[in-house]
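So, chain A:
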Amino acid sequence: MTWIDSLLQSQPSWTNFAIFAGLGVTMLSITLGFVTFAILAERKVMGYMQLRHGPNRVGGRFGLLQSVADILKLLLKEDTRPKQADKTLFVLAPVIAYAPAFLVIAVIPFTEAFKFTDIGVGLLYYIAISGISTIGIVTAGWASNNKYALMGGMRAAAQMISYEIPLVMSVIGIILFTGSLNLVEIVQAQENIAFIFLQPIAFLIFLIAGTAELNRTPFDLPEAESELVAGYHVEYSGFRWAFFMLSEYVYLFALSALITVLFLGGWNAPIPGIGLNEIGLGAVWFTIKFIVIVFLFMWMRITFPRLRADQLMEFGWKVLLPIALANIFLSALIKELFF
Partner candidate 1 sequence: MIRTEEMMLNVGPQHPSTHGVFRLVIKVDGETIVEATPVIGYLHRGTEKLAEDLQYTQIIPYTDRMDYISAMTNNYVLCHAVETMMGAELPDRAEYLRVLAMELGRVASHLVWFGTYLLDIGAVSPFLYAFREREMIINLLNELSGARLTFNYMRVGGVKWDAPDGWLEKVREFVPYMREQLKGYHDLVTGNEIFLNRVKGIGKYTKEEAIQYSLSGANLRCTGVEWDLRKHETYSVYDRFDFNVITREGGDAWSRYQCRMAEIEESLKIIEQAVEQIPDDGKYMGKVPRIIKAPKGEAFVRIESPRGEIGCYIASEGKKEPYRLKFRRPSFYNLQILPKLLKGENMANLITILGGVDIVLGEVDG
Partner candidate 2 sequence: MSDDKELEKKKAAEEARSKAEELKREKAEQEPPEEKVKNSKIAPDKEEDPSDEKESDKELAKKKAAAAAKAKAAALAKKKAKEQKETESGKKEDTDEESSKKKPVKEAAEADRKQKEQEAEPKDADTEEDKEKKKAAAAAKAKAAAKRKKEAAEGADGEDEKAKAVAAAKAKAAAARAKKKAADKGEEEEEKPSPNQPLLDKYVKVLKDHLGEDIFEDFYINRLSKHVPTLVAKRDTYHRIAEFLRFNDQLGFDYLSELHGTDFESHMEVYVHLFSFKNLQSLALKVKIDRDNPEIDSVVDLWQGANWPECEAYDLLGIRFRNHPDLKRILLGEDWVGHPMRKDYEPYDVEV
């Protein structure tokens, strides 16, 4: 029983609230800190992969403050809104897209001690909440009163709904193995072997569907720059636009963390026995695994071209979903026969 567990199970009180509010703010700062440097990291990685240097002016020769400067610029930028736009929805859309990105972080256990909730249906919660962002994107597309934005919004709706299904289906195998939707228990179940080895198919499906959920290349159709100019956020500027961009990176953070938890064994050591979790190495293991996944996402973005809308839907429904279903069946068989 760690201190956080006791906190979570204590009686509600103002002290309790203050502690959790403080933790929440800390988490928010960590996440934003991550986003700041994730953007920088992506630009640097992309730069080096593309024979460039990436940002190297603001904040030393690694451009450490580049993202900070960018965000400051966005904050100070004039906020424009199309005359014909639906004012209320136009303002509301970025918030709807952004808020769930933070909500989902609540359920992710980073280490045994560092977590904010411990609800029984953590996984379900994550998937349910992250779906709300879609509404924000569709709203943005519609409210902008712009044809490109509308197309982007519609693409986003179609894509995210389609890929939510294989995403959920792929983790059912894990749920079967663990017998729980609780993410902490899922991590604990991987003490000896990570689920990536037991559920490789599920991992691939989850990775692909997850990329689609993130709207990143090769699934960046809602904002496909070369087709729809910028898609759903074409009319947004300043910090409203920053909300969309930030939510994308927060989701990158959340999804990478989730993959780490689900498939890579979370804070468990990659090789059982050298865990050394007692002395707090769990956070290190988690971070390493997490960074590998983030890097993988960046790598994919830099390498792949974009899919076409109809191919994307076909791939989701005709390829990923059947495979995911077959995977459930297979997992059930394996569990029945060997465990």
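How these were chosen: all candidates are chains of the complex that A comes from, given by their letters.
Just so we're on the same page, contacts are C-beta pairs under 8 Å (C-beta built on N, C-alpha and C of every residue); 3 or more make two chains touch, one makes a residue touch a chain; residues count from 1.
It should be emphasised that the depicted structure is a prediction, and the values quoted were computed from it without experimental measurement.
Engineer: So chain A is shown by itself and the numbered options are 1 or 2; which of them touches it within this complex?
Structural biologist: Result: candidate 1 touches chain A.
Engineer: Which of the residues in chain A come into contact with candidate 1 in the complex?
Structural biologist: Residues 46, 49-52, 147-148, 151, 154, 217-218, 220-221, 224-229, 302-311 of chain A touch candidate 1 in their complex.
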